[in-house]
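Not every chain of the complex is shown here; the ones you see sit where they belong.
Letters are used for the chains, namely A, B and C, taken in the order the chains are written, and counting of residues starts over at 1 for each.
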Amino acid sequence: ASSTSSSSSALQPGSTGVLTGSTVVFAAASLKPTFTELAKQFEAAHPGVKVVLSFGGSDTLAAQIKQGAPVDVFAAANNTTMQTVVSSDDAKSPVNFAKNVLEIAVAPGNPNGIKTLADVAKPGLKLALCAKTVPCGSAAQKAFAAAGIDAKPVTYEQDVTSVLTKVELGEADAGLVYRTDVKAAAGKVVGVDFAEADKAVNTYPIAQVGTGKNPNAGKAFEAFVLSPSGQAVLHAAGFEPDA
Amino acid sequence: MSVTDVEPALLEARLAVSRAGWDLDVDLRIAPGGVTALLGPNGAGKSTTIQALAGLLRISDGRVVLEGDVLDDTRAGVHRPAEERRVGLVFQDYLLFPHMSARDNVAFGLRAHGMPRARAREAADRWLARMDLAAHAARRPKEMSGGQAQRVALARALATEPRLLLLDEPLAALDAGTRMSVRTDLRTHLDEFSGATVVVTHDPLDALVLADHVVVIEGGRVVQAGTPTEIARQPRTRYVASLMGLNLLRGVARQSGVVLEDGTTLTAVDDYDGPVFVVLRPSAIGVYGGQPHGSPRNSWPARITSVEQQGHAVRLAAKGPPDVFVDVTPQAVAELGLTVGSSVWLTVKATDLVVYEC
Amino acid sequence: MTLLEQKPLPAKTSRPPYVLFVLAALGIAFLVLPLVGLLARAPWRSAPSLLGRADVTTALRLSLETATISTAFALVLGVPIAWCLARTRLPARSLLRALCALPLVLPPVAGGIALLLAYGRRGVVGEWLLRAFGVSLPFTTAGVVVAETFVAMPFLIVAVEGALRALDVRYDAAAASLGASRWFTFRHVTLPLVAPGVAAGAVLCWARALGEFGATITFAGSYPGTTQTMPLQVYLALQDDPQAAIVLSLLLLAVSIAVLVGLRDRWWSR
């Protein structure tokens, strides 16, 4: 939140004038719906530019960047991953552009009557969590720690989508996922907010990457993500601005 | 057919198999305990017949009855699989199981019938001993010579006591000594269990020695069947005659003699009328440098097309008409200076012609 | 007489090997039921629009192309490897054989990392490729082919070696006695005789390459049109539209059924 000013010079749309070519954006898989929409809007605003999006796990993308993948912008799902790219000098000055809040995903109609975080720890209830090494997992751990609950999940999934799938297909009775995921699931699961969610907020940083071939367009795209119209797209998907 | 009708047949079969450009249609009737030789040129359908009897090849038409059991009946839609027939088969190329020792190959059939492994192996060892293979019991087929492999295949088939034993050239790879003892053993064994054997062989001697009934197949059809003596004396096709080392000519008997198919006439002593076969022993034909003036009633000019040493005699192929093989002594060859291309006169006495109805 | 000592053997009444049929039926049911599950859950209504999408057809074409090229590479490199393993007395042959099978065991993502370490811009071979030819494999379609070949070739090698070992070596001897060099023999005798094995291996290899995900995304990335193959698209679709992911999977399946049914009966039946 503190370093947004550094790129403010590029904030005025149209000021760069002659943006052309294609720019490569690496984004965490969980950003797929929003960034697809953002790219569409950005391309509409800059007819000469094509945004090439590549989605994947944040760490996979980071590994590729470290191997020299030609990338202009990298949007990660957590700061730790971003930091590995920064420390290898492949990216500079990351900026947090969104944050995501955990919710309890349950089957439609909430058959197990889950109201609080404590309810998911009830014995006999099948709870799915992300693995502790992935962002949604560490966030969940923080939330449980804050609530003083000893949760006994049946599985530690490798990403949030897998947790969602388990709940959707009824294998798990509840799972801790992001609000954006619940929204994207469009009624196949419902979200239950819980108080401790504030303690486990996950922030999404974005940064310029040095390996790209079109830094100007990249800069403009980053600026667009941070602009009000960009933030509106993110908000519609359930993200909250990183105030 | 020489098996008389009073004797109950062990096997009665009519087999028809059709293939692109070739078909088989044979009748077989085999008496219990008998040995039938199946003779015929390459590609005549001998192996096909044998495989159809074993149930490894589905006949397209016909009926096979063994000891009263209907094994095949295309009308009734009956086809008993090979494993239920108790028909033993020795393949032309042995087909020993390559992953088993000779002993286990022979024990296989017994074990398949439920005999415990140890007993089956003992029985196998006895069979191998009879085949003079005791020392090779532990060998894999790959480590055996051709003849050894063939004897193992024979032992393997015999060990299961088939009701009918089918042997596709079982003696071809055996050396003279083994051949005789295996042959004798085979007879002894067959005499014992009252089954019957069908042997495919190319060796007319084998056929004559081993079999009490010979069936000759050519082009998928039975062309002659009978006792070895009948076959040997009165061959009905050129193939059979050549097998027996005889010349066979076909013609029409008239008062004047026999008018052959090639138009020439031979004088014979027998009194026939109508189509006949004429058999000429190669050794009964005389060879002269010029036209002879002796007692033989038949003589004709010919050209020598091949000269081949055979044991102590020399066999000449002579182009007439009629074309015949002639056996002469090496001395005669030297005296007459016979080589390929020589022109000669051939003679045969009327009493040396054997004539019988077609 | 040997035979008089033993009771006559009982006549057999043989039945088809029911055990085999029952086990086979069970096995097929086990494999096919999940596919039925997929079919039952697929949103057939939305399928047509999805299948008409340009990015889907692009990804499908890319998948088929890369899988086919990878299979071709695997054939060119893998069949000789199998031949050497089966027919020569190389030192440390069994170690070599195990090494060739390793990409099977390596979790695909780890495989991708290994590929980056070797063929990436900073990898041993990759650095040299870049300096010498200016070629960089990662994040290109060529990179997809490399990743798929790496992961899928071992299947081919193992299948072909098995076939070679089952072949009678004496055919080689017969060819040699007719004056054929080992190379001529390889092309005209050995290869045609192990054709069923090679075909089986190629099918395995192609199918594995077609379904390849982990190594590809790690080594080649996921750019639409260049490196985003169907499995990557399925993975991404899972993020926001699981139903679409099912349809895409089924599409992949349908295409490969068509190819397998079409090819194999022509290749295999002799």
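Here, contacts are C-beta pairs under 8 Å (C-beta built on N, C-alpha and C of every residue); 3 or more make two chains touch, one makes a residue touch a chain.
Computed from a predicted structure; not experimentally measured.
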Stoichiometry of the full complex in this file, given that only one copy per chain type appears: A x1, B x2, C x2
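In this section, only the chains that are shown with their structure count from here on.
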Pair of chains ranked first by number of touching C-beta pairs: A-C
Chain A and chain C, separation of their C-alpha mean positions in angstrom: 35
Centre distance in Å when chain B and chain C are each reduced to the mean of their C-alpha atoms: 53
Between chain B and chain A, distance of the C-alpha-averaged centres to the nearest whole Å: 88
Chain B, residues touching no fewer than two other chains: none
Chain A residues counted as touching two or more neighbouring chains: none
List of chain C residues in touch with chain A within their complex: 109, 113, 116, 120-122, 136, 138-139, 217-218, 221-224, 228, 235-236, 238-240, 242
Touching residues (chain side chain A, partner chain C) in the complex: 24, 29-30, 32-33, 52-56, 60, 63-64, 67-70, 161, 165, 168, 184
